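All protein chains of the complex are present and in place, except for one that has been dropped.
Right after this comes chain A.
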Amino acid sequence: MKSAVLVFPGINRERDMARALKLASGQESTMVWHAETSLPKGTDLVVVPGGFSYGDYLRCGAIAARSPVMDAVRAFAADGGLVMGVCNGFQILCESGLLPGILMRNAKLKFLCHDVHLRVERSDTAFTRGYNAGQVIRVPIAHGEGNYTADAETLKRLEGDGRVLYRYCSPNGEVGDMHNINGAAASIAGIVSEKGNVLGMMPHPENHVEDIMGCTDGRGLFAGLVEHLERAA
């Protein structure tokens, strides 16, 4: 799996992401600076990592979404290439128009930094095939703006088309207001694009991939991507 990790000023999770990608695929990923106008030849997966691009000025991800490299990412996605955005990366993908909706301030206004449980809604996608449908995984979050919002019609379409892949839940997999840590519409933690090749999620699966991290629940996502690409090859 040849992966490209985008780097914007203020991004700080790119190395965690590269480490998780290497662990899953055995291959080093390429760091791609935001001012580039093309992606490395043969890229299988583009990852937009977490952090605070441009200090979250204007709106989270708004300025990064308009940088030169994002035109290349849009073209890559239009060709069916796999794109994954985590945390600030999810915000950037929403601002760039690759995913619908927007991430608003957490409902209780607090920056949240702790583990959460996620319910994997389906397993037949590139981004979830390492899990079973209904499986509950534990991964960390670290965000102040993760409250997913979209207009009613978009939400209906996301649900109807099965494009909600990850939802905040209890350790037993129950979804409800009590477990919806940031107030996101329908407890949404991660969604995919219409064609299913662009994922955005607030939690950080790359931070739960090694025993030393205390949990390896995030591995399935990366292993699933590797498997998906091997099957497609």
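Criterion: a contact is a pair of C-beta atoms (placed from the backbone, for glycine too) under 8 Å apart; a residue touches a chain by one contact, two chains touch by 3 or more; residues count from 1.
Here is the rule we go by: contacts and distances are computed from a predicted model.
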Name under which UniProt lists the unshown chain, selected from "Phenylacetate-CoA oxygenase", "NADH-quinone oxidoreductase subunit D", "Succinyl-CoA--3-ketoacid-CoA transferase" or "Phosphoribosylformylglycinamidine synthase subunit PurS": "Phosphoribosylformylglycinamidine synthase subunit PurS"
Given A:L58, A:A75, A:M178 or A:A232, the one touching the chain that is not displayed: A:L58
Of A:K2, A:R66 or A:R138, the residue in touch with the unshown chain: A:R66
Contact with the hidden chain (one of A:D151, A:E194 or A:E230): A:D151
Among A:R105, A:R122, A:R138 or A:R157, residue touching the chain not depicted: A:R105
Missing-chain contacts mapped onto chain A: 58-59, 62-63, 66, 95, 100-102, 104-109, 149-151, 183
